[in-house]
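Here the complex is missing a single protein chain, while all its other protein chains stay put.
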Amino acid sequence: MNDLLLALIQAALILGLAPLVTGIIRKVKALLQSRRGPPVLQPYYDLRKLFRKSSVISSDASWITSVTPFVCMIAMMVAALLVPVFITASFGSLGDLIVVVYLFATARFFMALAALDAGSTFGGMGSSREMMISAIIEPAILLSIFSAALIAGTTDLAGISQVLVLGGTDLLRPTLFLAFAAFFIATLAENARIPFDNPATHLELTMIHEAMLLEYSGKQLALMEMASMTKLMLCITIAWSAFFPFGMATELSPLPVAVGLIAFLVKLLLFALAIALIESSMAKMRLFRLPNLLTGSFILAFLAVMSFYIL
Amino acid sequence: MIELLLVIPVITAALCYLMNRRRAMEIVSTIGAAVLFVGVLLFVAKVLEDGPIYEGALFMDSLSAYVLLIVAFMAFIGAVYSVGYMGHEYQEKQFGLGRLRYYYTFFHIFIFTMMLVCVSNSLGIMWIAIESTTLASAFLVGFYNKDTSLEAAWKYIIICSVGITLALLGIILAYASSVSVVGESSNALDWTTLRSIADSLDKDLLRIAFVLVLVGYGTKVGLVPMHTWLPDAHSQAPTPISALLSGVLLNCAMYGILRFHIISTEALGPGFSGSLLLLFGVISMVVAAAFIIIARDVKRLLAYSSIEHMGIIAIGFGLGGPFGVYGALLHMLNHAMAKSLLFFGAGNVLLKLKTKIMEEVRGLGQHMAATAALLFIGMLALAGSPPFGLFISELSILYAAVTQGQVVVGALYLLVLVVIFAALLWHIGGMVFGTPSERVQPGEVSRLNIWVMIVLATALLVLGLVIPGPLASLLDAAASLFGGMT
Amino acid sequence: MVILALCGGLSAVGLNNRHKECIYVAFGSAAAFSACGIVVAVEVLSAGPLALSLPLSSDNGQISFGYSIMVDQLSAFFLLVICTLALPVSIYSFGYVKEYEGKYGLGRFGLLYNLFLLSMVLVVTAGNVVAFLIAWELMSLCSYFLVTFENRDTEKASAGMLYLVMTHLGSALIMSALLLIAFQANSFEFSAMKDVGQFMGVDVRNLAFILLLLGFGTKAGIVPLHIWLPKAHPAAPSNISALMSGVMIKTAIYMLIRTYFDFLGINGPEDAWLGLLFLLIASVTALVGVLYALVEKDYKRILAFSSIENIGIVLIAFGSALLFKAYGLNDLAALALIATLLHVFFHSLFKGLLFLGAGAILHATGTRNLERLGGLSRRMKVTSVLFFIGVLSVVAVPPFNGFVSEWLIFQSLLLSFTLNDVLVNLLVATALGMLALTGALAATCFVRFYGMAFLARPRSREAAVAKEVPRSMLLGMAVLAVLCLLTGLLSTNIIQVVDSVTTPFAGTSIAGRLTNGIVLETPVSSFSSMSPVLISLALLIALPLAYLFATRYGGVRAVRIGDTWDCGTPLNERNEYTPTGFAQPLKRVFRGFYRERTRTAVERGADPYLRRLTYETSIPELIDDFLYRPIVKIAVGLARKVGVIQTGSIQAYLAYIFVTLVLLLIIFR
Partner (left out) sequence: MINGLAALVLLGAFAAVSCSRMPALVRTFAFQSIALGALAACVAYFTDSPQIYVVAVLTIGLKGFVIPRMFSQIMNRIKVEKEVDPLLSIPSSLLVSGGLAVLAYYITEPLITHGEPITRNALALSLAVVLIGFFIMISRRKAITQVVGLLIMENGLFMAAISLTYGMPLIVELGIFFDVLVAVLIMGVFAFRINNTFDSLDTSFMRRLRD
């Protein structure tokens, strides 16, 4: 019961902070580019605005279009239950990291279908490209988390962070670094960040994620955006809690929890900073050069698993 | 008593010769064959119950009874099919009444010679009978009097006569070795005598004798490389005769080899004659497979398939042991039926479309559904696919190879079987499926033919699922004649 | 009970040579037959094995070629799998076969259908070698005749031919392996073959392993023996495709388990190579299957390739079971075997559903080309929903059944880290990677399939005028769809049953540790856990939350219908995204694998500015081109060489005899 409660609190935290992270990244990026940029809370304002608007649906669309925003959202909500944030506990009997990855996949699956639903060429293009990226990135994510799981001896995310925290620096093996690198690239790809995709673009021929959302508007768009932000947040959280969970609380007492929370926020900032840095210093890659980077990530993750056995 | 049995086909032949109307000839021929079949059944029952029958130069043990059963059954089936097949050609005015009379007469003489092969105790008489089968059937092969059928008949008669002559030399040598033991008595050439004194026969002489007999009778059996006459003769003969040649004549010749095989196994041990049979069997299968792949004429295809199956039978006997012999014996019957079924199917197609070239036959499933289905079933049976009888016999032979550690033979055997399956499926499947050419009217040629084929198909199916008690005990008794049983 | 079940099938066989009523008789009795089968299976699973021998036999003193039937736990499980799929498929067939009325003989179809069912049931219940081989071949033959049912079509005939040849090749290998085992056991009875492997010579035993792998692998469709599968499955009528893909290829898995674990036995680390071999082959199979599925235009071929992929997944689990058993890790072996059987069961359900759905599409549109579909979800609402459930299962969306079995397979692979052998570990890691990649590619593949077939606007007239299919077809699909969801949710209960099946083979029962109420756990303490029920509960709770939040927050707003964003030019079917276009990015990523051929042709007309441009792409069938065609070519070439000896010259013929004779005489003088 305790676990469930903690899981709910952490899930709420993830959902609540998700737009903030996006805001931070945008702000940092603007600052790096010598712009003032929108306020950090701008994503919240955007969402509120969108929720006030009505939606338009294509006359060619089927029930998939209407269902998808909700599926994406609830998949993220359930995934949030499984990820430890500041304390090494989650709703473990619900599932493990495989479930999390498959929940992501579910969301993506629906999104890709919804993009095809209206019969727009842009949707088809986005869907096709997204599936290409995900086809390579999903195994990369799985493998990189597996290497952490192998070190920890469990595939339960909370369990992994617990073992790593308790084991301390002894467990900091090359495997973890390789896996983290792979996961980092995968996170960028999964969340449509530069160099894979430009979240701010509306240039038709280069967009991937945005092309899929092209037909959405109003409340539905708000849900989709919300789900995307949550996904980014989840990825960041997983990155830290599966590979470098240091600072996380292992017991439910005020001091460790406070430390855990602070550590979490710091790591969140660090990650946002890193993303912003990358997005400011790199250009979006050509679509057909993406596979090189993607397979690079896959190979890194693969090497991570291998190195667990060899080293 | 056995003479009575032999007299039946002779009388039938004579009556056929005397008849002046088509219907009468057909009735006489069919009834003659039926009576013969029943008679053989009676004799077989007697052999099963009381053991071998000895009557001077004639005798009947379980092996001869078994082969006789095959002869009589196939003769009956062939006679019935002839009614439909030859009748149809006669109606189409392909030949006159005289030729039809000639056909039926020689048909029954041919049967007579084959029966004589099975029931003669004296190896000399058996030789005479085998040579007579060639002579009798040569006329049937050359029945159509076309250039190709003459060519086939000539090759058939010359090559087989040469082979048979060599076999006679072998028999003389065997007789020489026998005479030196039992002295010059009239039964020194009897198989029973030879077998009883097998231990004391001159081994060197007997070895040469077996080689000669194997090459000689092997020519008649169609073992490669003595098989060359076979595709020609089978493809040129009238279809019922092709079926008889393939299904029965080859078995009779094989029977001739078997008699020697038994003696030489007793005298020389199982290794010698068995490995020769094995060798020829494997070569025959492999070479036949190659010809099956490239065949264009359906009757030649079937002829090569007969070579293959004789190879299988030779392998079975060559391997020996309970499974090898049992399988090979069973295979003789199964092959006779399956091959006849296919020849009959091909015959129906030939009657209808006037072609034996398989590429010219397409979409049989559309216009001759029954023939097509039976042809396909026959093909499956022939290729040794369960649940048909050939599967059981081929399985048994394969098992013999496994039990004797003949891995190479087993592997080759299986490989060739698969290749042949593919090739047969390709050829026959091509005939059955597809779209027929426009001008062909749907419909079968003759009801009777279909029924004959259904009988055969059913028998094959039954034999694949269960072997009836009497047949099983006959097989067991026949198999026990072979040495090397454990 | 078995006899009753047999009679059901046979009576149908006897009855159905009449006209229209025969649909009812044939498929009614098939349904009844399947129901009987389910009852028998359940009874055996709960009560214990059944055995009976038929009075038909032929004894030649040495060994009996008799027949016997044996239903133990394993057989019962597969019986259950077969009949559970056969029942809805039979219902579906009522509506489906109507399209053959007047074109092809329905009696023949009914007869073959029932025989096919019967033979599949016999395959998994056969109690000795002969009975098994006969049933096995009967199964192949019936399916062959069903594949070539539309016999006017030469393409189908050649697909069937390839199928029959391949399966015959497989049978030959199986036959020799079984005979090797029978020789050791000195009996053809399966019951006498138990654990004979330990008495066999190492070489013989290994030979038997390989022969069985190749033989059953041909049926299961492992790469590169799979080539018949994508040709034969689509060629068959869809209800048959469902059975073939759903259960027929699984009978190979049944026999693999039976022969490997029951007869030959996995004795120790020296057998670990088998597991590795399986992992390797299976990974390749899964990947190759899904890669081809991804670019295929014929949607039934997509499903066939997807079956290959799933067989690969099943065999990955089977391979790890072998591996664990070889290293004596019985718990893990049990886990992997359970995963194997579960995936077999679940795949049969969702692939059956998908093939039935494909049949519905074919029924409604008359085309098998994905490029010509589109917009069907608005025209075939029920089908689209039911089909979607199948798609969700096949891409392993939690909590559908496909996810459960895939989760278990991942777990069993991950748990192999307890083994201390670098080679094993590396191969397992590779398998993990391949499995993950396969899963993701499968998702892409089915997005493409579902999106292109059901969503957007129709791409052709056929698709535009499609109508919903008859009720019986919908009912058949609905049953399967419900089962797909239910079996996922109730997987903990199913695992209890499956565990009792695998216990004798793995040597240990792990059901108690594997399931904890509604939660699945790995047998190794606290490695991980997952609960489909809880996931769906969580999803169900989250849904109204999200819904209420979305609709209430910011006020209730109506949803308007508008045109798709068209940049100002009205959209038509020519500027829609096509399946080919959809697969293009991945085709480029894997271009080394596909070796796509493209051809561009420009036709100049009278007008110098108006030209007709044709662009063609094709994906060569590599394994066909580089493995099978050369073999056939060589065989035919050799045959022609041998054929030279038949010169037609009688002198040459006589010379053959002469040379043979002289040689023999010299050798044996």
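Labels for the chains are A, B and C, by order of writing; each one numbers its residues from 1.
Here is the rule we go by: a contact is a pair of C-beta atoms (placed from the backbone, for glycine too) under 8 Å apart; a residue touches a chain by one contact, two chains touch by 3 or more.
Source: prediction; values computed, not measured.
**Q** Could you list, sorted by label, every displayed chain in contact with the chain left out?
**A** Hidden chain contacts in the full assembly come out as B, C.
**Q** Of B:Tyr17, B:Trp154 or B:Trp451, which one is in contact with the hidden chain?
**A** Hidden-chain contact among the options goes to B:Trp154.
**Q** Of the residues B:His88, B:Arg101, B:Arg259 or B:Arg300, which one touches the chain left out of the display?
**A** Among B:His88, B:Arg101, B:Arg259 or B:Arg300, only B:Arg300 touches the chain that is not shown.
**Q** In the complete assembly, which of B:Leu41, B:Ile172, B:Ala369 or B:Val462 touches the absent chain?
**A** Selected residue, touching the omitted chain: B:Ile172.
**Q** Determine and list the chain C residues touching the chain excluded from the picture.
**A** The list for chain C reads 643, 646-651, 654-655, 657-658, 661-662, 665-666, 669.
**Q** In the whole complex, what residues of chain B lie against the chain that is missing from view?
**A** Given the touch definition above, chain B has residues 57, 122, 124-125, 127-128, 131-132, 134-135, 138-139, 142, 145, 147-148, 150-155, 157-158, 161-162, 165-166, 168-169, 172-173, 175-176, 179, 184, 186, 188-189, 202, 204-205, 208, 231-232, 235-236, 291, 294-296, 300 touching the missing chain.
Basically, only the chains that are shown with their structure count from here on.
**Q** Which two chains have the most C-beta pairs in contact?
**A** Chains A-C share more contact pairs than any other pair.
**Q** Farthest chain from chain B, going by the mean of C-alpha atoms per chain?
**A** A
**Q** Please identify the chain lying most centrally, where each chain is represented by the average of its Cα atoms.
**A** C
**Q** What's the distance between the Cα centroids of chain B and chain C, rounded to whole Å?
**A** Computed from C-alpha means, the inter-chain centre distance equals 43 Å.
**Q** So, what's the distance in Å between the C-alpha centres of chain B and chain A?
**A** 77
**Q** Measuring centre to centre with CA averages, how many angstrom lie between chain A and chain C?
**A** About 35 Å, centre to centre.
**Q** Using the touch definition from the top, which residues of chain B touch two or more other chains?
**A** none
**Q** Which of the residues in chain A come into contact with chain C in the complex?
**A** 48, 51-64, 66, 69-70, 73-75, 77-78, 81, 91-96, 98-99, 102-103, 105-106, 108-109, 112-113, 116-125, 127-129, 131-132, 134-139, 142-143, 146, 149-150, 153-156, 159, 214-215, 218-219, 222-223, 287-288, 291, 295, 298, 301-302, 305-306, 308-310
**Q** Within the complex, which stretch of chain B touches chain C?
**A** 154-155, 158-159, 162-163, 166, 204, 207-208, 211-212, 214-215, 219, 225-226, 228-229, 231, 272, 276, 287, 289-291, 293-294, 322-323, 326, 363, 365-366, 380, 383, 385-387, 391-392, 395-396, 398-399, 402-403, 410-411, 414, 417-419, 421-422, 425-426, 429, 432-435, 464-467, 472, 475-476, 479
**Q** Which stretch or stretches of chain C touch chain A in the complex?
**A** Residue list for chain C touching chain A: 374-375, 377-378, 384-385, 395-398, 403, 407, 410-411, 414, 417, 422, 425-426, 429, 432-433, 436-437, 439-441, 443-444, 447-448, 450-452, 454-457, 516, 519, 526-531, 534-535, 538-539, 542-543, 545-547, 550-551, 553-555, 557-566, 571, 575-577, 581-586, 588-589.
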